[in-house]
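This is the structure, below, for whatever I ask next.
Shown here: the complex without one of its protein chains, the others still in place.
Letters A, B and C mark the chains as written, and numbering starts fresh at 1 in each.
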Amino acid sequence: MQKPVYEKKSISLEMANKMIEAAKEKARAIGVPQIIAVVDEGGNLLALQRMEGALLACIQIAIDKAYSAVAYRRPTDVWYDFIKDDPPLLTGAGFFPRLVMLGGGFPIKVGDEIIGGIAVSGGHYSHDMECAKAALEVFEATSQVSK
Amino acid sequence: MQKPVYEKKSISLEMANKMIEAAKEKARAIGVPQIIAVVDEGGNLLALQRMEGALLACIQIAIDKAYSAVAYRRPTDVWYDFIKDDPPLLTGAGFFPRLVMLGGGFPIKVGDEIIGGIAVSGGHYSHDMECAKAALEVFEATSQVSK
Amino acid sequence: MQKPVYEKKSISLEMANKMIEAAKEKARAIGVPQIIAVVDEGGNLLALQRMEGALLACIQIAIDKAYSAVAYRRPTDVWYDFIKDDPPLLTGAGFFPRLVMLGGGFPIKVGDEIIGGIAVSGGHYSHDMECAKAALEVFEATSQVSK
Partner (left out) sequence: MQKPVYEKKSISLEMANKMIEAAKEKARAIGVPQIIAVVDEGGNLLALQRMEGALLACIQIAIDKAYSAVAYRRPTDVWYDFIKDDPPLLTGAGFFPRLVMLGGGFPIKVGDEIIGGIAVSGGHYSHDMECAKAALEVFEATSQVSK
């Protein structure tokens, strides 16, 4: 038999908060109040911050976008290119539960392993992606140091 | 009056498990970790297995896809061709509760009678269909033998 | 291996309607406008009628009560005696999804086999039970004749 138990990695709350700070800093720099959500590798919410003035509707969208990044194992911005020339998928994917198909959600990875997800919601998806990428850069820098 | 009661057939748990094993074997062969769900002829969940690394978002999709195969009495892959030239249906069908319109869900039939449904979710719908078909082949082979 | 497929019995729509008529007749006799629901052996709604003046809130209760009779495999009136001296069950059972613990829901059986469920909702549970029993008597009489 396979081993009865296997190992997984998961992002720490402290790291999540550090990423959120980086996303907020970028959001302030571009003048877009954002909501930033981090989920663990099981898709469960780990941390969320809503900046003053951010769109209320984006609270759930941010949570679902971070969930989507983990639960579909890909950045949320790849969906449109992935489905646009595949008519059945284009028609059907929109109804998947909790799937957010707009940019701004990213899996957080160590090598090939997904250890969590981060999403930013509140601006145009290009703004959301920009802020989320700022957060990912902090993760990458910290991970390098801690190796 | 008609008979007050009529006979139905339903898939056994043991057969469902056998089908799931066949789908998993195909999934391993093509390298796509999958979730496989089997429902009975009433649409109620009978068995489910999630392979390591399968998309978490596909747990509910697999259950709903198997339900769709039974509850709409057709393989889930026929939906797109069925609705693509019918704009109202194309627009409206996606909002039907629990309907999954992508391939990978099939009714399990004895003759013309639906006795359950199986669905695979986790890959592109073409992968899902391939794995579900492997499961159906096992059902067909076993049914022949048991006649 | 067990047989891959097994046989089930299910109530016909025609029989369901006949039962509903009997429940309505009793409801008129006692002066309580009722809602009567019949589900099949898989818990799926088969027929429902709401009499003029019946409590709107009881539409869903009738459906869930019929579902409860099938899905928990017992008349809904037995719950209170079943749980009243079992504190954990008394505390926990009320939160079971769709469980209605008041009288008026009954499995419809052929021998020991559940082939559907009927529920009446709209009056005091004693009224609901009275009307549902009138429906079951019609089922019993018809089943005898059709043997």
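Quick notes
Criterion: contacts are C-beta pairs under 8 Å (C-beta built on N, C-alpha and C of every residue); 3 or more make two chains touch, one makes a residue touch a chain.
Just so you know, these numbers come straight off a predicted model, no measurement behind them.
Within the complete assembly, B:47 is the residue of B:5, B:23 or B:47 that touches the hidden chain. Think of the hidden chain as still there; on chain A it touches residues 1-12, 14-15, 18, 40-44, 110, 115, 139, 142-143, 146.
In the full complex, chain B contacts the hidden chain through residues 12-13, 17, 42, 44-52, 56, 59.
Although one chain is not drawn, its touching partners on chain C can still be listed: residues 6, 42-43, 67-68, 70-73, 87-89, 91-99.
Basically, only the chains that are shown with their structure count from here on.
Arrangement of the chains shown, judged by which pairs touch: a linear chain-to-chain path with two open ends.
Between the Cα centres of chain B and chain C there is a gap of 30 Å.
Chain centres here are Cα means. That of chain A falls 31 Å from that of chain B.
Of all residues in chain A, none touches two or more other chains.
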